[in-house]
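As you look at this complex, bear in mind that one protein chain is not there, while each of the others sits in place.
We just call them A and B in the order they show up, numbering each chain from 1.
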Amino acid sequence: MNKSSIRYDILKEVFNISAGKAANLLSEITGKKIILKIPDVTILDRTKSNIELTDYLPIKFSGALMVSTISFKENLAGKANLIFPAEKMKTFIQLCLNEEVYDEDNLSLDFTDIDFDVIREIGNIILNCILGETSNLLDIKLQYSLPEVKVYNQITFTKAIYEKEYQHILVLFITFIIDNTEIEGTIIVDLALQSLNELLRKIDLIEADTYV
Amino acid sequence: MYNCCCEVLNSVNEGIIIVKENLEVYSWNSYMEYITNIKGSSAIGNNLYTVLPSLNKNYFKKTVHNILNDGYTMFFSAAMHRDLMDTEENYNIKISKIQDKNNTFMLLEFHNVTGQMAQIKQLKKYIKELYNVNKELKKKEKVIENLAYYDQLTGIANRTLFYILAEKYLQNAKRNGSLLGIMFIDIDKFKSINDTYGHQIGDKIIIKAANILKEATRESDIVVRYGGDEFIVILPNIKDISDCKIVASKINNRTGNIVYMKDKEIKLSFSMGISIYPNDGDNIDKLIGKADKAMYIAKRNDEDVHYY
Partner (left out) sequence: MVKVLIVDDSIFSQKVSANLIRKYMNNVELTFANNGEEGIERYEEIKPDFIITDLLMPKLSGQELIRSIKAQDKSAKIIVVSADIQKNIREEVEAYNVLAFLNKPLQDEKAQIICNLIRENMNE
């Protein structure tokens, strides 16, 4: 996607506004300072070339991934995946729960049921706010359910998020800072062609309205 | 059909509240009665926040607003929201919007996770205990290791460790074609000091001696308590005998070589014998033997240090 285009600018701003809402809510819930930034957005077309999704995963990724997935069907069809490196999530969860972070607690990489519940909630808030606000700003009605949370490695992940029906991918890079701990993640939204076009159409409408 | 639905709601193992768009409680199932000790008859018709004041939090109200307006589904995990329910037990809360042609409702589901949370807490406790036990064990291992290789009185290497290290440095010297110095040292007149002043003073002197030797030697030199009042210094990386001589003069020419007692001062002096690889031998025993002999000569000649 042309990074200097107006479309890119509008898309990024729309997502950042919605991320701001998520940060606000998370901050109230956890009582901590939260910053959510979306520094970059890109659109990939799987029909045009073979895309290595792992090129778009968080740069420091080297191990397991924690993925929250939401499917939506109304008005826009697709799947949104919020992806964070699993090892950093442990620290994150402890910060969100206001627990002291001890090294002893991170002895194993296994996540407990409570951890999954916490991720389910955080993932839900982030995805909800981003999808929700975006659909509001673009005037598109979206219907979706609670996210599923799973832990994957590189191989199982690529298999899991490959959707034959959704050939267009919207990739958002997201930086999540809680207190002073920073974690980089990715949101990968698989979209049906129609949905992508609908999204772009709405953006063009906004462009026409604003850039008279 | 309505009655059947109520029956279903009442046999489900979750707390279920249905509220109208204006947040007036519409339905309150049996499990909810059990969770809160509030009867359906008291709850129904009243405002949600009046019935459950613990829900009256800013972020909760904001979320409810979003759910009703935008159709989000919200999930509050028990772990992050202990403050939402005024109960001993812990509940995950799921909230969603239900809409039909004419009416909008909100569905609140309360799922009991107290058991899971207790289990996890217990598990974490065990892991922490195991971790601490492990830490203690490692500490003890270190102590045992120390006992085997280090002199308990002075803290420096003991005879056992000496042989290990000396062999290693000798091999290095052989490989590199460099020199290795062995200095055999004992404390002058130690036996008589010990007999005169007693073992406690004797020990103090040994400790002071070890410190003197440590300070006088270079970083790379190794000071060992060989036994009783005997010490050995291993000097790797020497260019020639003069390096050893320098160390020797440092040892005996220190003005601080005095042990103070209540009414007496004991001045410490050492006798030293030096041997060098390869000149004086090509194995440790030979080198020690030569250094020992040299020290004996030094004592006999009333010198500080002797070498071949």
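Everything below uses one rule, namely that contacts are C-beta pairs under 8 Å (C-beta built on N, C-alpha and C of every residue); 3 or more make two chains touch, one makes a residue touch a chain.
Quantities reported herein were computed from a predicted structural model and do not represent experimental measurements.
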item: Omitted chain - touching chains that are shown; value: A
item: Option touching the unshown chain, where A:Ile35, A:Ile140, A:Ala160 or A:Leu200 are the choices; value: A:Ile35
item: Contact footprint on subunit A, counting only the chain that is left out; value: 6, 9-10, 12-13, 16-21, 23-24, 27-28, 33-37, 137, 206, 210-212
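Following the convention adopted for this analysis, only the chains that are shown with their structure count from here on.
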item: Rounded Å distance, subunit A centre to subunit B centre (Cα mean); value: 38
item: Residues on subunit A engaged by subunit B in the complex (per definition of touch); value: 25, 28-30, 96-97, 102, 104-105, 107-108, 112-114, 117-118, 120-121, 124, 128, 132, 135-136, 142-146
item: Parts of subunit B lying in touch with subunit A, wherever the complex brings them together; value: 58-59, 62-63, 66, 70-81, 92, 94, 113, 116-117, 120, 123-124, 127-128, 131-132
